[in-house]
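Note that one protein chain of the assembly has been removed; the remaining protein chains are unaltered in position.
Presenting chain A:
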Amino acid sequence: MIRGKPDEDDYWNSSKFKAFTFDDEDDDFTRLKESKRAVNSIRSLVEEEDEEDDVEKVSWSGEPVGRKAKTGSFQSFSESFGDPSIRNYAPELRKPKSEYKDYVSDWTPEETVKRMQQGKVYSLEKFRSLQDKLLLLDEAVNAHDGNVITAVLIYLKKSLSKEILFRELITREIALRHYIHYLKEIGEQKLLVELFKSMDRTEDMALMQYRDHLNVRDENKKRDFLKNCLSFPFSPDDATHVQDHYTLLERQIIIEANDKQVESSGQADIFKKYPRKASILNMPIITTLYYSCFYHYGESDGTFSSPANIRKTFRISDKQFLLTCLGARAKLKAWFDVDALFTTKNWLGYTKKRSPIGFHRIVDILQKNNAPVQVLQDYVNLVEDVEQKISLAQKYKCHDVIINTYRDLKDRQQLIVYRGKVERGSSEYRKIEEILSNSQLRWKN
C-alpha cells in the first residue's frame, strides 16, 4: 500500500472532494494553471447572483438567433446558469481539466483513481513496484470506470514487460477484456496474438489473425494470406471453413481470369447475351454456384467452374444445389434444364419428378422468374396437397390444372362455378363444357 504523510492522510480523510475544481485547494499547481480560466468565470458567477431571482426572463426557445451575438456570447452562456436547478451541474461544465503531468504526489491508489475519474491532476509514475501497480489496477477495476482501467493499463503496458503483464491479466478478466479491446482499437495485432498465445486462447488467436484478411485488397495476396491461415489452430469446424475460403478464392481467381478473357474476346454467346455485372471474386460460395450454373452449365465436372465440381468441393446439400440451380436456369428461361433437374429414372426406366423441397416452393421460385403458364402448370400439378394445388393454380391462372383437378374430384358444382369465371368461348371454357357433357363421368354432386 502507498502511505501518505500522516497529516496529508488526515486531510484526505476529512475533506470531501467537490466536482467544482475552482474550490479545490489541494494543489497550488492546479490553481496556478487554472487561475486564468477562473478569472473568466468570475464574471459569470457574479452575474449568476444577479439573475438568480429572475429565471424565467431568460427564455431561449424561439428567441431569434441574432440576439445572442448582441448580448455577447460569453454572457449568454452564463445566463443559463441562472436557473438554480442547473447550477448543480454547472460546475461540471466549467471544470477545467488541468493537463499538468509532472507532479509528484503521495496519493493512494484509491485517491489516484478518483482523481482520474474526475479529470484532475494525477500521477502514475510513483506506482513502481509490481504490487503497487496491481493495486492501482484493481482499484480502477473496482471503480468500474473503463476509461480509467484503460488508462492504468496503458501505463502498465509501458512500465511492465509483456510477459509479466500477461501473467497478471490472466486472473483479472475485466482488466483483460479492456486490454484486448484497447489493443484491437490501436491495431496492435502482434501483441494481441502474443497475448492470446500466452493464455492458451488459441482459437481466439487464430480468428484474430484470420480477421486480418479483410485488410488485404489484392486477391492474389489475399489468397496467399488465407493459405497461410490454414496452419492456424482453429476449432475443427472453423478449420474446414477457412480451408473452403482459401479454396474458393483460389478457384474464383482462376474462373475470373478465364471468363474475363472469354468475355472480352467475344467467343461465348452467353457472355454476349448476358454481360457480367460484377466480378466473381470474393463472392460467397452460393453466389459462385449460381454464377457457375448461369455461365458454365453443362461443363464436365472436371473443370473448376462447373456446377458439379463446386457442389462436390464445397459439400453443398441437394436442397441448396437445387434451389440455386433452379434460380439460375429459370433466370435464363432454360425450362428444359429446369425440367431435367427434377426428373429421375427408376430401375424400370420410368421417369418421375422428385424434389427435395415442396413443389409449391418450386412454383413460387419459377413464378418469381416469370415462368410462362405452360411451365408453371406442370409444377403446380405436382403439388400434393389438393387445396394448395388449386389455390396456386388459381393464383397463377393455370386453367387446365384446375379443370382437371375438379374433374378428378368429380366435383361438378365447382366446375360449374369455375366455368363462370373463364372467358366464354375460350379454350378452357370449351374444355369445361366438354367435361360437363361427358355422360361417362359419375359426379359426386
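Keep in mind that, in the parts below, a residue touches a chain if its C-beta (ideal position, glycine included) is under 8 Å from a C-beta of that chain, and two chains touch if they have at least 3 such contacts; residues count from 1.
Note that in this section contacts and distances are computed from a predicted model.
Taken from the listed names "Kynurenine--oxoglutarate transaminase 3", "Cytochrome c oxidase subunit 3", "Vacuolar protein sorting-associated protein 33B" or "NADH-ubiquinone oxidoreductase chain 2", the protein name that UniProt assigns to the chain not shown is "Vacuolar protein sorting-associated protein 33B".
Screening A:L165, A:I255, A:C293 or A:L323 for touch with the missing chain picks out A:L323. Among the residues A:R177, A:K272 or A:K395, only A:R177 touches the chain that is left out of the figure.
When the whole complex is considered, the residue among A:H213, A:H296 or A:R329 that touches the unshown chain is A:H213.
Against the chain not displayed here, chain A makes contact via residues 16-20, 60-61, 65-66, 68-69, 73-74, 76-77, 79-80, 83-89, 91-93, 97, 116-119, 144-151, 154, 171-174, 177-178, 180-182, 184-186, 207, 210-211, 213-215, 237-238, 241-242, 244-245, 248, 282-287, 314, 316-317, 319-320, 323-324, 357, 361.
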